[in-house]
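Apart from one protein chain that is not included, each protein chain of the complex appears where it belongs.
Letters A and B name the chains as they come in the text, with residue numbers starting at 1 for each one.
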Amino acid sequence: MAGPVSRRQVLIGGGLGASAIVAAAAGMAPIRFEAAAESEHVHDEKPRQWAMVIDLRKCDGCKKCTEACQAEHELPQSFEWIKVFQVQDKQGRMYNMPRPCFQCENAPCLKVCPVAATFRVKDGVVLVDQDKCIGCRMCMAACPYGARYFNYNEPPKPTHPFQHKATPEHPVPQQKGTVGKCMFCVHRTADGQLPACVEACGMEAIWLGDLVEDVATNGHETVRLSQFLTDNDAFRYKEDLGTAPRVYYIAGHGQLLDTV
Amino acid sequence: MDRLARARYVERAVWPIGRGDRNFWISVAILSLAVLAGVYAWIYQLRNGLGVTGLNQKVSWGFYIINCVFFIGISYGGAMTSAILRLTNAKWRAPLTRIAEATAVAALVVGAVYPIIDLGRPDRFLTIPLYAQVGSPIVWDLVAISTYIVASFVFLYLPLIPDFAVALAALGDRSRFLGPLYRSLSLGWRGTPAQEKALRRGVGIMAILIIPLAVSVHSVLALLFAVTARGGWHSTIFAPLFVLAAMLSGVAAVILVVGALRRVYGLQEFIAAKHFRYLSYLLVALGVGYLYFMVSEYVTEGYLLESTTTPVLEAIFTGAYAPAFWAFSVGGLIFPLILAVAPGRFPIGRACIASVLVVAGMWLKRFLIVVPGMAEPIMPWDWGRYSPTWVEITITIGSAAAIPLILIIFFRFFPVMSVHEMDEVESAEPNPQPRLQPAYVGGGDD
Partner (left out) sequence: MIRRVALSISISVIAMLLLSTAAVAVTQKATIQLSVVAAEKLEQGYAVTVRVRTDDGKPVNDATIRFYESVDLFGAREMSLGSATTDGQGQATFLYLPAQLGSHQIVARFAGRDQVAAAEAETTFEASVAAPSYQPETVALSGFTQVVTVAVGIVVLTVWALIAFALISTARGVRRGARDLGPKGDLA
C-alpha cells in the first residue's frame, strides 16, 4: 500500500490466500502502533523532519564517515551504510560521492516489504524492524540506490557490552538473516547528538537538517536549509524516479547532476 | 476404440501401479540420493545462514529466485496441455492429460519451496500472513502461488475420480492395499449420467479457472522484478513475457516427461508420433511468440538506450553475459524450434531433444533476467559479481531430481493415463475423423 505509513499490522486470516484478502480489506484501516522501544532519555521533543545535505565540493573521500558509522553500529567492513563512491566524471576528473540511505518520502523499499518490517518514523526516517524482517531481500532489489545491506553472516562480536536490546531505532547488534541500513542515527538525534558520520566528517561536508524548522548544521556552521539548498543549486540523486529522497547533494566540480 | 483396445489401454494405464521392478528401485534410489544431497545442503544453509551461498550485497537474488521462476514455469505445461486442450476439445489429448497435470503439480510443489529456501529467516515464513502488507509483490506471489497450488491439486484430482473406480476394477489382486483408498477417493463413481454431468461441470470450471490462475502466478512473479527501478527489470512487457516463457518451458517439460514415461511404462501404442507432433506445434507456436515478445522488449529498450538499461543490454549482447545470452537465444530457442517443427523422420526424438534444449535455455534466460538485473550498476559505478557455491548448485540439482521422483512415486499409485478421458473422447465422436493431421503424420512409432 502506498502512502507515508508507519508500521502496519493487519489481521490474521486463515490460509495464506485468505489472510491476504483479509489484509486487503483491513488495508483500508491500517492499525498504527508506536515504535517498540523509544530511547529513554529523549531531549529533542521538536517535530523534526530530518534531511541531509552532502557538499561534494568539500568531500575528499577520506571515508571517515563510513568508519564512524561502522564503529557506531558495530558493523563489519563490508557494510557501508554510508558508502563513498569514487567517481570519475566524463571530463576525467575524480570526485567523491558519499551515499547514505536517502530516507525517500516515497520509499520503494517501504512499499515492497511483505511484512511491513520497513517503516517510517514520525521524523521521516525509514527504519527496519529486524525482529520482523523475514530476509526476502525484496527491498534490496527495490532500492534504486543500493543502500540496503543484508546480514548474510553473524554480525561481528560487539566491542563493548550492550546496555539494551537491539531496537529499530538502535539496531545494534544486527540480526543475522535480516536487512539493515543507514537510519540517520536516530538513536543519536533523539538524544541531541549529531549522526556519527556528520560528527566524523573532518571536511564538514555532511549537514543534517530539519525541514520543519528549516535549519541545517554540519556541527560547526548552521544555515537556513532551504536557502542553503537554493543558493548552492542542490540536487537529489535520481530525482526523476519520484522517490523524493531526503538527501541533497551540492555539486561543485562540474559533476553532471544526473545519474551518470 | 474397440473393447480389446480399451482393455489394453486400461492395462497399460494401471500397469505401473504397485509394481516395483529393479529399474524402479534403482531410479528411486538415485533420485532420492540427489534429493537428499539437496536437503543436506539446505540444512547446512539453515544452520549457517545465507552466507554460505554466493549471494552478496549487490547480487542478493540468485539461483533460488531463478529456480522458483523456472520450476513454477515448468508447471505451466500441465495447465497448458491439459486445460487448453480440454477447452479446445482436442481429441488427441486423452493419454497425455494425466501426465501433464501430475508434472504440473510436481514442478509446482518444488518451485513453491524456493521462496522459503531464499529467505534469510525461513523461521518467520509463517508470519507473512500475520503482518501481510498487501502492497508487496511478495504477498501477491504467495496469494497467487497458494491459490494455484490448490487449484492444481483439484485439477489433478477431479479427473482422477472415475479412474479410481477403473483402477479398482482393473487392479484385482494388486488393489489389496490401495482398495480402500481408491474406494473412498472415487466417491462411489459408477459412471451414471448424473455423475458424468457433475464431473464435467467441475472439470470444466477448473479447466477455465486454471488458465487465468497460471497466468496470474507468472504475471505476479514478473512484477517482483518489473516494479523495481532497475533498468534490466523495469519493463511493461515483463508479465506477458514471463507467462509465455513459463508456457514454453512447461510444454517442453511435458514433452520430455511424456517421452520418458512412454518408454518406461510401455505406452508406445497409445502415445504415438502424432502426439509429439502436436505438442511440437504447440511448442513452436509458444516459442515464436516468446521470441517476438523478447525482441519487442530489446528493441524498445535498445533503441532509446536509457542510462539505466544500457549497461544491462551491453552486458547481455556483447559483454560478460553474452555467451549465456547467445547460447540461450540460438541454442535454446531458435535451433530447437526449427528442430521440432521441421518435417521428416524421428519426430519423437527431435521433439525430445528440442525440449531438452528449450528447458535448459529457459533456465538460462531466467538467469539472464535475474543476475544481470541484480548486478547492474544502479549506483552507476560498480558491477556486482555472482558465482554460486556448492550449496546453491546442490539444492538446484536436488530439486530438479525431486520432480521425476515425485512423478515415479505418483504413478506407482495412480493411473498414468486417464481412462475416463479416453472413454469420453471416444464416445463423443463415434467415428473419429483424423483432424488437424497433416498427411505426412503417420500413427507409427519412431
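As a working rule, contacts are C-beta pairs under 8 Å (C-beta built on N, C-alpha and C of every residue); 3 or more make two chains touch, one makes a residue touch a chain.
Computed from a predicted model, the values in this text were never measured in an experiment.
**Student:** Which displayed chains does the hidden chain touch?
**Tutor:** Result for the missing chain's touching partners among shown chains: A, B.
**Student:** Among B:Ile66, B:Val143 or B:Leu221, which one is in touch with the chain left out?
**Tutor:** Result: among the candidates, B:Val143 touches the missing chain.
**Student:** For the chain left off this view, which of B:Ile43, B:Leu87, B:Leu126 or B:Leu187 is in contact with it?
**Tutor:** Reading the full complex, the residue touching the unseen chain is B:Leu187.
**Student:** Looking beyond the chains shown, say which of B:Leu126, B:Ala169 or B:Val295 touches the absent one.
**Tutor:** Missing-chain contact among the listed residues: B:Ala169.
**Student:** Of A:Met97, A:Cys113 or A:Leu194, which sits in contact with the chain we cannot see?
**Tutor:** A:Leu194
**Student:** Applying the definition given at the start, please give the residues of subunit A touching the unseen chain.
**Tutor:** Residues in contact with the chain left out: 1-4, 17-18, 20-21, 23-25, 27-28, 46, 49, 105-106, 124, 189, 192-194, 208, 210-217, 219, 221-224, 226-227, 244.
**Student:** I need the residue numbers on subunit B that touch the omitted chain, in ascending order.
**Tutor:** These residues of subunit B touch the chain that is not shown: 134-135, 143, 147, 150-151, 154, 157-158, 161-162, 165-166, 169, 187-199, 201-203, 205-206, 209, 213.
The rule is simple: only the chains that are shown with their structure count from here on.
**Student:** Taking the mean of the C-alpha atoms as each chain's centre, how many Å separate subunit A from subunit B?
**Tutor:** One centre to the other, that is 41 Å.
**Student:** Considering the complex alone, what residue numbers of subunit A touch subunit B?
**Tutor:** Listed in rising order, the residues of subunit A that touch subunit B are 1-2, 8-10, 12-13, 15-17, 19-21, 23-24, 27, 78-79, 83, 85-87, 99, 108, 111-117, 132-138, 140-146, 149-154, 176-179, 238, 241, 243, 258-260.
**Student:** What does subunit B use to touch subunit A in their complex?
**Tutor:** 49-51, 53, 55-58, 60-61, 115, 118-122, 124-125, 127-140, 142-143, 146-147, 150, 224-225, 227-230, 307-308, 374, 378-382
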